[in-house]
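Shown next, in structure tokens, is the structure this report addresses.
For this depiction, one protein chain was excluded, whereas all remaining protein chains were kept in their positions.
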Amino acid sequence: MSTSTMHIDIRNTSRETLEESSRSAAQTLLERYRRTRARSEELIAGLSDADATAQSMPDASPVKWHLAHTTWFFETFVLQEHVPGYIPFDSRYPYLFNSYYEAKGPRILRGSRGLLTRPTLEEILSYRAYVDAAISKVWESISVCAQDVTILGCHHEQQHQELLLTDILHLFAQNPLFPAVHARTSVELCKTPESLKWLRGRKGQVQIGHDGDGFAFDCEGPRHTAWLTPHDLASRLVTNAEWLAFVIDGGYSKADHWLSDGWAWVRENDINAPLYWLKNSGNEWSRQFSLNGILSLNPDTPVCHVSYYEADAFARWAGYRLPTETEWESAAVDQSSEFRVNFDRFRWDQDRADADRHMDLSDLRWEWTASSFLPYPGFRAPPGAVGEYNGKFMSGQFVLRGGSCATPIGHTRATYRNFFYPHQRWQFTGVRLARDI
Amino acid sequence: MSTSTMHIDIRNTSRETLEESSRSAAQTLLERYRRTRARSEELIAGLSDADATAQSMPDASPVKWHLAHTTWFFETFVLQEHVPGYIPFDSRYPYLFNSYYEAKGPRILRGSRGLLTRPTLEEILSYRAYVDAAISKVWESISVCAQDVTILGCHHEQQHQELLLTDILHLFAQNPLFPAVHARTSVELCKTPESLKWLRGRKGQVQIGHDGDGFAFDCEGPRHTAWLTPHDLASRLVTNAEWLAFVIDGGYSKADHWLSDGWAWVRENDINAPLYWLKNSGNEWSRQFSLNGILSLNPDTPVCHVSYYEADAFARWAGYRLPTETEWESAAVDQSSEFRVNFDRFRWDQDRADADRHMDLSDLRWEWTASSFLPYPGFRAPPGAVGEYNGKFMSGQFVLRGGSCATPIGHTRATYRNFFYPHQRWQFTGVRLARDI
Amino acid sequence: MSTSTMHIDIRNTSRETLEESSRSAAQTLLERYRRTRARSEELIAGLSDADATAQSMPDASPVKWHLAHTTWFFETFVLQEHVPGYIPFDSRYPYLFNSYYEAKGPRILRGSRGLLTRPTLEEILSYRAYVDAAISKVWESISVCAQDVTILGCHHEQQHQELLLTDILHLFAQNPLFPAVHARTSVELCKTPESLKWLRGRKGQVQIGHDGDGFAFDCEGPRHTAWLTPHDLASRLVTNAEWLAFVIDGGYSKADHWLSDGWAWVRENDINAPLYWLKNSGNEWSRQFSLNGILSLNPDTPVCHVSYYEADAFARWAGYRLPTETEWESAAVDQSSEFRVNFDRFRWDQDRADADRHMDLSDLRWEWTASSFLPYPGFRAPPGAVGEYNGKFMSGQFVLRGGSCATPIGHTRATYRNFFYPHQRWQFTGVRLARDI
Partner (left out) sequence: MSTSTMHIDIRNTSRETLEESSRSAAQTLLERYRRTRARSEELIAGLSDADATAQSMPDASPVKWHLAHTTWFFETFVLQEHVPGYIPFDSRYPYLFNSYYEAKGPRILRGSRGLLTRPTLEEILSYRAYVDAAISKVWESISVCAQDVTILGCHHEQQHQELLLTDILHLFAQNPLFPAVHARTSVELCKTPESLKWLRGRKGQVQIGHDGDGFAFDCEGPRHTAWLTPHDLASRLVTNAEWLAFVIDGGYSKADHWLSDGWAWVRENDINAPLYWLKNSGNEWSRQFSLNGILSLNPDTPVCHVSYYEADAFARWAGYRLPTETEWESAAVDQSSEFRVNFDRFRWDQDRADADRHMDLSDLRWEWTASSFLPYPGFRAPPGAVGEYNGKFMSGQFVLRGGSCATPIGHTRATYRNFFYPHQRWQFTGVRLARDI
């Protein structure tokens, strides 16, 4: 997923919004808005003003920027477009926090966001409160169209919640003190991983893509026919123990299994293990840096923070391959399959306890697929401001499917197409194997 | 196509080689070898030692390197592997002219090939003659397996013949004197381009990929089923006149139609027209640099030397899109279609006059497709030295189909998958439009 | 001045420390220590944790780093070396805040200091208080040698006080909100600048360099003989109005007056005015960014924040040249001269009011000289840890003389040799002209 852009299609939301156009639906949406907004602020508990300001690489954005940019979205597309007389919080903020409108003139350079020590975190929180209050105040009288955009804004903010976590993790990983983002709130159970089983995939003619029922980003459609050749999918993700065997076998030091671009990336960047793996004093990979600080490397947990290049090389080394997105989606929606992508765990449910949620999701990873991020047949970018740049990322990136331990509850679904460049690995990315039969 | 690598699959050649295993087939093959080798040397008529040495960019190789590398292929895989007692021409040459064996230790850096002023062009031609003589001498007694590799070597050399032309053209384009590679041998006829027609593409279930009958590179198979949604393909390529309209409409100065990566490329490199277009003193695009030196820009000729980014932007600007490789191949093999990819023009035919050939091919371009270069379902890289790196280029590149005015006679076919990065445009690349219906 | 290094010579301090070896001298020194330490913390009033963390370029350091590094100096060279049983505040800090000991293993990369969001500003202030308390506690019983190092540490901290201001100014200049470091505390008087007079310089044999009386950095000596040819020095610095004339005359767009390296720097960086000059909406240079935020450009104030390249080009354009450091120092110590470098204004005087101090110094600038920073005849780097890298900056840099509005009271003197690379200009640098006669 481009780290600072959302992809929305107003047309896809029509059925959802029709159902919600009654007063009670509006109230439900307002509650959802408040929960989403509150969740962003829960995530930054314990972060300092400085933590929220720094930017560790151009691919990442400061926490403060995520908090402000998502607020700017509601201010611009809900309040300024739909509420006559709305007075912006600060006329200079759009310049600072607009991520992507090429046409609206120069913006602050992406790589320089970390120099914006002002506005302070406190000011950004005031900005959030100001916009939230304005939304609440006008909500009763707001149009259905504004409600639609609010739904979009909530999905947009959820994307940034995940990015916020991956970005702060990357920042803290640069600090020799290795601070923890969150104190550890739960004890990870020592469970034996299930043994890997091969699940027979569907074959022949299948349908994939979003059917327009409920919210989806535009690139998830149109729903269309595709053709599958016979294949199996692994029942679970590759574990740390399996990855360690790859490392020990010289996986990172022999060109054989690597894509040409991947091998160049390995050598230029001295890549020799997943991002955030750490060695002990005996020069063994035994620990990993995480949102909870440094943890011992759990052999049974799915490997995390690997690039497409690594995922592909591992699969070749193992004698298998990565699944295509068509294979993946067909399995994910197959009720009879044992395929372990439990979207129930991502389902929107405000009554579930946070503790449970953390427990449930800890072994989830975005799963690299062998599919380039390209338009589906018949895809056409929607017109207008919100859709200005739909599809503009459709070169050079690969699709990831599923969701991760950092993905907000209620955000992902079987047709969701996340995408990143093949060298990127600061997201919570993992590997599921496939094989031809 | 990776500019210094070939992709071959010995297994695919079996049927062809079986037919040729008789003495007369062997003679035919030897004749083909000689023609191919001679053709490489015809191409460099008029080039100086210095012309053959310089390298204008890392993507390109010196002419001398192409001549030597293709010779090294026959020396290594035919003579050294199959001819006992063969004495190499020079034991240092493999280090200089081996392009891709990662496992065989350090090679000269790709970007530094232009510094190899020695061996001289004359010495390289002696190397060629030495290897050619050795092949001729042992041909009678050579094994079928060695003949198979010889077939591969001929296809490999043909790939380098096209690269040799594109690379020398790029080199000469850097010279303010704009020298011509070839004196102009034919008068281009002033023909009115056909008006663009939309040809209905095939839909539903189709089969594409090489079926194993005759030679093909491994990435052209396996033959497999795919699914097509309803679409039309343009009956001809986009012309210079049509491209000029795009330029004049501000195509290169507005972000709207560009992929995000493409727009970054445009700005960083000040791209404002196809490679080799030149302005006149009145600041109008009126000329282009070519193998025949500077020519006036023919409005009716297919545009040439555009990148994928440009091709994609043009298509969006025009309201259309690029074809997928499945759409393209399905049309190309459709006997009933008016689709204008006449592979007869590429067919191997040693009796045709060179002049005719030049006339015929001048309007041919490699056609960018909307498909990433990825493995077909069931693809698996063959084992062994020759296949060491099959498939290793399957990330980040896009497929081109067809052939160009620089493609040797007998080299391309309907299943041929050429591939380049989306920013590259020093090949003879053009654009065919498609549309959903 | 190298931004993170100090240059000290214990031998030079002997006379000063002898005088202070009595109890009362020790008390005076402790008081000086406290004042210096307190001054650093006064300078950061109003800065946030984030302000103190960010780093705007590799040449600059974060405010927090300056505060911690200077503290690390006292902890390492006074407390750890001279106080048995001293317990360090945090064993990990030396790795984070040691600037220059190559021999002590890897340090955090200079350009990555801005990613250290932890320790927080508050923790750094606790670190400071901890070390200050320890110094106070042991002061009565401390050795003369430890006192010597304390003197050095105070001068070292003063260097960083100036760097702290220039670095935070540079950071805030990157922020489109242009925050002010300090609220404006005084009204600048509208005074007419004196008209430029040419003061006759000394000629023939002169003596320059520090004579060992009082503190000096090692590069200020040995005192030695030099020879001056007849010349004049300007009685005052070049003003903003004079510089504006240079700009308007095309000074930045014609190569004529520039050094070759300077002209390359101008073109690569689009340099067209002093750093921090700003245009108004009418495209005129009318404002400048400062520690007090954006101010109007005072025509009568000495120009500030120009590089050596600019200073040299201006001087050639004006028909003059820059003074050498020998010319400058000879004039600065000449009691009979009208030369306007009033070192009284820098003299250590704890009773002077802050307000006065600000008023006095506002027109002071470090003055670029035409002299490379090279060793004086007979210079030899002192042995031992503190002097480990004396002299290691003696290539590629130019000497600046005098002091600036940001130089702490009591820090500079006539023999002081500041030095920066010719392209650097984020210090408070200005220009005095000279001419041959």
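Letters A, B and C name the chains as they come in the text, with residue numbers starting at 1 for each one.
Quick note on the criterion: a contact is a pair of C-beta atoms (placed from the backbone, for glycine too) under 8 Å apart; a residue touches a chain by one contact, two chains touch by 3 or more.
The structure displayed is predicted, hence computed values, not measured ones.
Enquirer: Can you list the shown chains that the omitted chain is in contact with?
Expert: Displayed chains contacted by the hidden chain, ordered by label: B, C.
Enquirer: Of the residues listed, B:Asp51, B:Glu162 or B:Glu327, which one is in contact with the missing chain?
Expert: Result: among the candidates, B:Asp51 touches the missing chain.
Enquirer: Using the definition of touch stated at the top, determine which of B:Gln27, B:Thr117 or B:Ser136 touches the missing chain.
Expert: Going through B:Gln27, B:Thr117 or B:Ser136 one by one, B:Thr117 is the residue touching the chain not shown.
Enquirer: Considering the whole complex, which of C:His82, C:His224 or C:Arg287 touches the chain not shown?
Expert: Within the whole complex, the residue contacting the unshown chain is C:His224.
Enquirer: Quick one: which of B:Asn175, B:Gln207, B:Ser253 or B:Asn269 touches the chain that's been left out?
Expert: Candidates B:Asn175, B:Gln207, B:Ser253 or B:Asn269; residue touching the omitted chain: B:Asn175.
Enquirer: Touching the absent chain: which residues on subunit C qualify?
Expert: For subunit C, the residues touching the absent chain are 2, 102-103, 205, 224-227, 229, 255-256, 258-263, 308-309, 312, 370-372, 374-375, 377-378, 380, 388-389, 392-396, 398, 422, 436.
Enquirer: For the chain that got dropped from the picture, name the residues of subunit B it touches.
Expert: These residues touch the chain not displayed: 48-54, 56, 92, 95-96, 108, 112, 114-121, 171-172, 174-177, 179.
The criterion applied here is as follows: only the chains that are shown with their structure count from here on.
Enquirer: Which chains sit in contact with both members of the pair subunit A and subunit B?
Expert: Neighbours common to subunit A and subunit B are absent.
Enquirer: Would you mind checking which chain's mean C-alpha position lies nearest the centre of all protein C-alpha atoms?
Expert: A
Enquirer: Where the CA atoms of subunit A average out and where those of subunit B average out, how many Å apart are those spots?
Expert: 39
Enquirer: Can you pull out the residues of subunit B that are in contact with at least two other chains?
Expert: Correct list: empty.
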